[in-house]
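In what follows, a single structure is set out as structure tokens and then discussed.
With one protein chain withheld, the remaining protein chains of the complex are depicted in position.
On to chain A.
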Amino acid sequence: MNIFDIIGPVMIGPSSSHTAGAVRLGNLARNILGEEPKKARIILYNSFADTGKGHGTDKALVAGILGFLPDDERIKVSFEEAEKLGIEFELVSGGARPDLHPNTAEFYLEGSSKTTNVLGSSVGGGRVVIFSIDGFKTEFSGEYYTVITVHKDIPGMIAKVTTCLSGRKINIAQMRVSRESRGEKALMIIEADEILPEGIKEELEKLNGIYRAMIISPA
């Protein structure tokens, strides 16, 4: 057990799941978009929708997409910070969704060249899980160095990506593949033990059949 999980982390209150976890969800959505967001629409479900305001969940989610970390004192004024940066944002209640975790948010982010849709939950103690990206089912925590690829669903794609990683001496801790339907687009998530070197995103995107690669570092 890490002793700084017992005393620590340093965070902006009041709640590890409703505030710190919400910031981390926003951070992950921003990283998945992979560029500066220009527009954001965030839907809050269940407990996030019910008690979100009192916990500052709304401010925390916006702070996350601005790239603030859970101990940043600007979280409290994230709406004003977003306005200063000219980022349009909208927060709406999605109400009760019994099929989703109690603390769930969905992001529709738009950058200058890309858009993404990310659904994730704050599962306690500030830890989070991303459950879907652009409609693909996923399940990862952002606690590892993570590689995500959107690629053509054809034989050999997994081998191409893992070869690229093993060539850089990166050890895979977990991986998961999901797809829209056979032969269409698929999504691969690889969680690695080692820090992912510069340029790996570009290298993966050069591979034939890879539409897009995303790299996420643990916050």
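We take it that a residue touches a chain if its C-beta (ideal position, glycine included) is under 8 Å from a C-beta of that chain, and two chains touch if they have at least 3 such contacts; residues count from 1.
Convention: contacts and distances are computed from a predicted model.
> Tell me the UniProt name of the left-out chain, picking from "L-serine dehydratase", "Thiazole synthase", "Spermidine/putrescine import ATP-binding protein PotA" or "ABC transporter permease subunit".
Going by UniProt, the chain not displayed is called "L-serine dehydratase".
> One chain is left out of this view; which of A:55, A:101, A:151 or A:201 touches it in the full complex?
Result: among the candidates, A:55 touches the missing chain.
> Check the options A:9, A:183 or A:218 and report the residue that touches the missing chain.
Answering carefully, the residue with contact to the hidden chain is A:9.
> To test your reading of the contact rule: which positions on chain A touch the chain that is missing from view?
Counting only chain A, the missing chain is touched by 1-4, 6-16, 19-20, 47, 50-56, 59, 71, 73, 75-76, 124-126.
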